[in-house]
Structures are given as C-alpha cells and as structure tokens.
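The structure follows.
Missing here: one protein chain of the complex. Every other protein chain is in place.
Moving on, here comes chain A:
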Amino acid sequence: MKIHRLIMGLGVAGMLASPSHAQDKSGDITIVLSSAVDVVEPCHMNSTGYIGQVLKANVVETLTRMDPATSEIKPNLATEWKQIDPQTWQIKLREGVKFQDGTDFNADAVVAALDRQFSPELQCRDTIRLFAKTTIEAKALDPHTVEIKTSAPMPLMPTTLSQIGMTAPGTSTTEATKSPVGTGPYTFTSWDPASNLVLTRFDGYWGDKPQVRQATYVWREEPALRASMVKVGEADLGLQIAPQDVDPQMDVGYLNADTSRIRIFMDKAPLDDVRIRKALNLAFDRSAFVGTIMSPDALPASQYMLPSVSGYDDSLKPWPYDPEQAKALVEEARADGVAVDTPIDLFGSQFMQANLDEMLQTLVQGWQEAGLNVQIRMVDKIQHSAMRRKPYPTDRGPTMVHELHDNTAGDAFFTMMVYYTSEGALSNISDPKLDAVLEEASVSTGDKRRSLFQQANRTIQQDVVPDIMLFHMVSYMRIGPRVSFKPDFTTGGQLELAAISLK
C-alpha cells in the first residue's frame, strides 16, 4: 500500500513538474544556444558571439547599425554623422531615447559609454579589436551632439560605431557588469550563469514594439539536444544545428560570415616558391568537399571575406582543380633546385570546425599526389593561437596553419589590414607595394576605397598566393512552428529579437 502511494505521489510530482513548454500565446519564446552565457559584459559583445547574440540590439544598442543585406551603415541611436577632419567626427543623437533604468540617453551618456569602452580595468575585447593603438577623446557639444577626436585617422568611424554598445551611465567602469542596461527593446530581467537568462520587453523603448514579449535563453553543448528541443517544442529557435541533424522541414542554412583558409608561411623552402603555393591551390577539388565533408550549402571561396563585404572582387574565382598543372609546377620547382620534398607542417585545431581532421587528410592526399610532403599537426586552442599571431615561433620548419576568419563589419579593412599588411598582427606578407595600396585604401572612401581593396585582393590571390582559400562556411538554425526568423551572416554575433515574428 505504501509503495502504491509512493508511486502515485511520484507520478503526481512528475506531472506537476512537467517541462514548461514554450508553446503558449503570451509571446514568450525560448532560444537554445550552443555556448553557456556566463559573461554579459557589453564591451565584449562584438568579439564574443554568445554575448552579442543575447545583448546586441536587444538590451544594448549602437549609435549606427549595418544593414546585413547591403553592408551599408544606417542611423540607429545616432541620426546623422559627419567627418569634420580626418581625425574628428561629429555625431547627432536621436532625441527622446531613455535607458531601461529611466536615465536619459544624451551626449553625456554617449561620452560615458565611450570612455567606459577604454577603461583599462575592463580590457574590453571590442576596443582591442576595433581600435588597436588608436585612442579617442569624446566630448558633448550640446545635449544631442557628440564630437569624437581620434589619435589617428578613422575613416570607418560610422562602421566602428556600429560595434560599440551604449551602456547606461551608471554602469561600473572597473568591473564587468552582471546586469547590463542599455536603450534596447528588452530589459535584462534575470540571469543564472549556470542555466538560463531572461529578457523582457521594455515598454519605454523608442522604436517599434517587437512581437516577442519575453525571451528565455538556455544552452546545450550537444547539437542533437538543441535540435531535439525545438522538435519537441521545448524551444523555438535552436542555433548551430549539426549538418548530420539537419531536417529540411525545420532547419535553415545560412552563410555565417566565417571563411576558412590555410595560411602559408612563405619564409621557408619549399613554401617560399610561388609555384609551390599555386600547386597547393590547384591540387584538390573544392567542389568534391561540398555535400560530403563540408555541408551542402558551403561555398568555395576565392577571397578571405564574404561577397557582401565592401572590397570583395567578383572577378576573382576559386582556384580550379588541375592536378596535372599542380604536378607540373612542383616538378618545375624541383628542376630549379627547390627542396620540394621537405616535410611541411600543417597545423589545425579541432575547435575551429567540424570534420576538420577529415578535410585536412583529404587535402594532404591531393598534395601528396602532386609531389608534396605535408604532415598534419593537430594542436589545442592556445597552441593554435600562438601559431597564428605575431611573434611567430622561430623553431619551426615550413609551416601552414588552417584558420577561420569572420568579417561582420562589412568592410575589407577589417580583414586585409590584419592579414595582408606587413604590420598586420596575423600577417605573413611583407610587400611594400601591397602595403602602399592597402594604406591608401584604408584612408579612402567610397568607390575609390572599394576599388583599391579589390585591386589588393587580386594581387594577393593571383600574384602573392599567401594562402589556400577554402570555403565560406554555413550554419544551420532550427526554427520552431510558432515563430518566423531569417538568419543571415550577422546571426553568429547578433540575434535581434525584434526580427522574430510570432505566427
């Protein structure tokens, strides 16, 4: 009898505690992320995907915003901007905006937010990435106009401002905030770093009222779990669905801004010979990877940025598959005394992409058939980073490194100055002519700027050949039956709740 009661009791407890499915009519949704949200500091939000996915454009807004369709910079909290001189910008602010804590959004608030971004205690990742050694001085000209002076010319100031969150003036400048306050359409309601985070619609928002009332973020590392949660209705959106779990009825694939390549260190034989670098590009069939090792929607790449980025050159095509020419180039180099048999180390790290081991092994096979001796070295994240950035290790032979790069800012500057100039932190090129073109491009505007970056891209891919371009990468999102959402290349760092509509 007692056992019977116990079973009944457990059954009732089970029913009472049954999962709180998100399917109701109140406008509440659940989003399942792939990474735990254990940091919510807005000054890292453009450098750390999961922070941006939760905060950017939801809790914290930027002065400008980029249109993902055109990569154009549009007004947001700033209504207009103009460059006074190469190092001075004036920004006109939107009026009638309030932070979620009730304080006014005005020029003083912008100055405070920009100063916070440079706080030495916070070591903001976005500042490090966007400004490098450039410093700024911001001051209020009137309640709704801010002047920003920079220590070096910043022609991309409007783009840069699309990546800096405006936090409320009361936000700590010495410690990473654990309850961010911004001007966005959602307030930061609750956060348990171990399990979930909740945002609730902000009634005092200056813009249109979004449909979603409340969003609960949970996180599961296992892709099959994320897919299952949406399938059974425990969540409405599931991010980073693995290609093997893709269900065409529920999942949407999209270019995720990442482009993969193998960087060639051109300082040691045989990699110092351009014929070998061309042979490496010709020796494998990129299209054979698509739908097999890579997902069916991946695109072979010709440049280290997406086609939507300003400065991308449409005339450049991915390297063709020509094993005979690859062999001929290797033999020609051998005949000229190049040490083509020297073992080449190819470094990779599993954290970079799925099926990397299989992809690298297939590449190595193609290179072997061309007459080159490449050996794979899989390393962990820290060792991989140490191989990718200056100062490079000196105790190494001929080296190549597999890597990914995303450019969500929409301008070639953020790729080319880092990867292809002599001073670039992740560059293996030292070419004064190329430097001159890129320097000129970086301070130019409009069509001239675009044309110079395109010219540099052609020189890099046709003459210098410092890398083996691979693929524009694809992610999959599972979308439940209650909601509509169209992911794009910014979704990896920004998931705007206002763009989600309820069915």
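Here is the rule we use: a residue touches a chain if its C-beta (ideal position, glycine included) is under 8 Å from a C-beta of that chain, and two chains touch if they have at least 3 such contacts; residues count from 1.
By our rule, contacts and distances are computed from a predicted model.
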Check: The hidden chain: which UniProt name fits, "NADH-quinone oxidoreductase subunit H", "Cytochrome c oxidase subunit 2", "Pyruvate dehydrogenase E1 component beta subunit" or "ABC transporter permease"?
Finding: "ABC transporter permease"
Notebook entry, point to check: For the full complex, which residue in A:70, A:190, A:361 or A:385 touches the chain that was left out?
Noted result: A:385
Note to self: Out of A:132, A:288 or A:436, which residue would touch the omitted chain in the full complex?
What the structure shows: A:132
Item checked: Given A:176, A:250 or A:376, the one touching the chain that is not displayed -> A:176
Note to self: Under the stated touch rule, tell me which residues of chain A contact the chain that is not displayed.
What the structure shows: 10, 13-14, 16-20, 36, 38-39, 47, 120-121, 123, 125, 128-129, 132-133, 175-176, 192-195, 218-222, 224-225, 228-229, 231-232, 234, 380-383, 385-386, 388-389, 418, 425-426
